[in-house]
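For reference, the structure I am asking about is given below.
Removed from the display is one protein chain of the complex; every other protein chain stays in position.
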């Protein structure tokens, strides 16, 4: 087992592990899964992983021609299967998040900028499709003044009908290294000392910055 | 309809947690000669008979299934160590003993695929002397120790839930494992969320707003304050 009880070598092996793109993708996948909102798409990482997948697929084809041992082939095949699952699951997860908050995302430039170009197109058409559906099933049958998809009525002063993720929900997170005293609320009443390898349940909103900066992992 | 968070979205399925655990590194002793594997997930080997080496658990299990190695039982998975952990778990009601983040999944995978190796580590006897019955006894012992540890730890989490109040901004669960996190997540999040919602000052304030225009109703949940205990 990796030396879980030995801080020094744990740190070394963590640093080693962080160098593989699969490890980075797995982290992105976990964070994405646990975060209530959509996170930034790591275009370079995904394209690097896709290159490696393609390379391995080619290698496996070569293996078939050159008659490499079945055992070796099967092991590489499993490596490929695992990477493909992770990539597919990650992309799928993001699509499902986009589906869920489609109207919210398609209305915010900040959120749209976190998506890949393909996801942006997907988000836009999802929003269109959803709005059309709500329009023809519900809104077109409601009286004038109450038929907006984003506002409850004409007297609403802002969009108050757009489902959005709850950023103050609680998430489980694990610190990678010492963060130090960290303020959880706006007024500084709640401060926690985040040391390496701590496991906390905190409000997502308060640690959002740490997640984005890669200093804390959601689990 | 605004702001409903979906608990299912952030849940990892047990097979997903296991998938992640399969990347944990374990020691194996190969019985074959095989070139280094340069995989997407990392470089492993080269492999020489009887020379221990480190590989991810999924690779260890695959080699084991193909009869190409034995998996070294992790130090923490011996009867002695687990007995110590269990005692310590029972003695300290407010903290969790350090165990690998994936101890439940790792032990399950090893039970499923490397039973004979588990007892080896404990017994330190040559394979020829290994008695099937003894093997089963040790297996059962290790397994029930892990189950007991799990139970004690879950009980602590449950007791911990009772202490959550409106003032709880953070819950520290140092050393809680991945599978445990996954199981307590829905209760924990729901409990914290409920208290947070009731205690939040802005929820309590907005009760008396009957302006000239009819006020739009916002979806912020109940507005009554909870009585402090």
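Labels A and B are assigned to the chains in the order they are written; within every chain, residues are numbered from 1.
Keep in mind that, in the parts below, a contact is a pair of C-beta atoms (placed from the backbone, for glycine too) under 8 Å apart; a residue touches a chain by one contact, two chains touch by 3 or more.
FYI, contacts and distances are computed from a predicted model.
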Choices "Release factor", "tRNA (adenine(58)-N(1))-methyltransferase catalytic subunit TRMT61A", "TRAF-type zinc finger protein" or "DNA replication complex GINS protein PSF1-like" - which one is the UniProt name of the chain not shown: "DNA replication complex GINS protein PSF1-like"
Residue among A:37, A:119 or A:197 that touches the chain left out of view: A:119
Contact partner of the left-out chain, one of B:25, B:39 or B:62: B:62
Which residue of B:54, B:90, B:113 or B:190 touches the chain not shown here: B:113
Residues of subunit B (touch criterion as defined above) contacting the omitted chain: 1, 8, 13, 15-16, 18-19, 58, 61-62, 64-67, 112-116, 132, 135-136, 210, 212, 214, 216-217, 219
Positions on subunit A contacted by the hidden chain, ascending: 50, 61, 64, 67, 70-71, 74, 77-78, 81-82, 84-85, 87-89, 91-92, 95-96, 99-100, 118-119, 121-122, 125-126, 129-130, 132-134, 136-138, 141-143, 145-146, 152-153, 155, 161, 163
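The definition used in the following text is that only the chains that are shown with their structure count from here on.
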Mean-CA-position distance for subunit B and subunit A (Å): 21
Touch list for subunit B against partner subunit A, complex: 1-6, 9-10, 12, 16, 19-20, 22-27, 34-35, 37, 39-42, 54, 58-59, 62-63, 66, 68, 74-76, 98-101, 106, 169-176, 178, 181, 185, 188-189, 192-193, 196, 213-214, 216-218
Residue ranges of subunit A in contact with subunit B within the complex: 1-2, 4-5, 13, 17, 20-23, 26, 30, 33-36, 49, 52-53, 56, 71-72, 74-76, 78-80, 82-83, 85, 89, 96-97, 100, 152-153, 155-157, 160-166, 168-172, 184-185, 190, 192, 197-203, 206, 219
